[in-house]
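Here the complex is missing one protein chain, while the rest keep their positions.
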C-alpha cells in the first residue's frame, strides 16, 4: 500500500512515463513486503518547481507508505529512485528530493487495512 | 480543518466536480467535529496515475486532518468516499486508495490553531 508521486519541472514523454512507472514497480521492493501489486504511481510532468531558487530541472518524489518501513529501506529506495530519474529524465541527483511519510490509516476497496 | 484531495486518471466534468465536492461536504461529518464549513476540497482529473502497473481508472484520495480522528471514523469515511467515486465516476472500489494523515500544526487566517 505505497503511493509514489513524482513532481518534476521537465516534460516526460509517454514512453518515459511507462518506463518510470514500471521501474518504480521493481524499485518498491526495496521496502520489505511491498510490491507493484499494491503500488500506485502518480507522475506530474512540467510542474512549476524551484529548488535553491532556480527552476533548473528538479524533482520532488513523495513516498507514502501504509505502516511505514525502517530507515535503511527508505535509504535504499532513495538510491534507486534517484538513479532512475537521472537515467530516464537526465536529472541530477542533487536536484532531487525524496520525502517519506507513513500512516496507520489507509483505505482500499471501501474499507481500511 | 480537513483537506481532501482527489487525484484520478479519468476526466471529471464540471457537474460531476460540483456533485463530488458537495457530497464530500456531507461525508466529512463521518469525522467527529468536522463539517463542510471547515473543509477544503481539491480535485485533479486526468492525472497520470497507475495502480498495480496499469492505467485503468483509479483514484488516490488524500485526507489531511488537523488533530486527527480515530481509526473507526477514518474507516467510515473510506466507505463513503469510495461509494461516492464509484457512483459519480464509475471507479471500482478496488482501484481506489484513501490515505490519511493528521497534524497538530495547521494555519488558517494568518495564524495556527
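Chains here go by letter, A and B, matching the order in which they are written, and residues are numbered from 1 within each.
By our rule, a residue touches a chain if its C-beta (ideal position, glycine included) is under 8 Å from a C-beta of that chain, and two chains touch if they have at least 3 such contacts.
What you see is a predicted model, and the numbers here were worked out from it, not measured in a lab.
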| item | value |
| --- | --- |
| Residues in chain A touching the chain absent from view | 7, 47-53, 58, 60-61, 71, 74-75, 77-79, 81-83, 93-94, 96-101 |
| For chain B, the residues touching the chain missing from this view | 1, 3, 17, 21-22, 25, 36-45, 64, 66, 101, 103-112 |
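In the analysis below, only the chains that are shown with their structure count from here on.
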| item | value |
| --- | --- |
| Between chain A and chain B, centroid-to-centroid distance (C-alpha), Å | 21 |
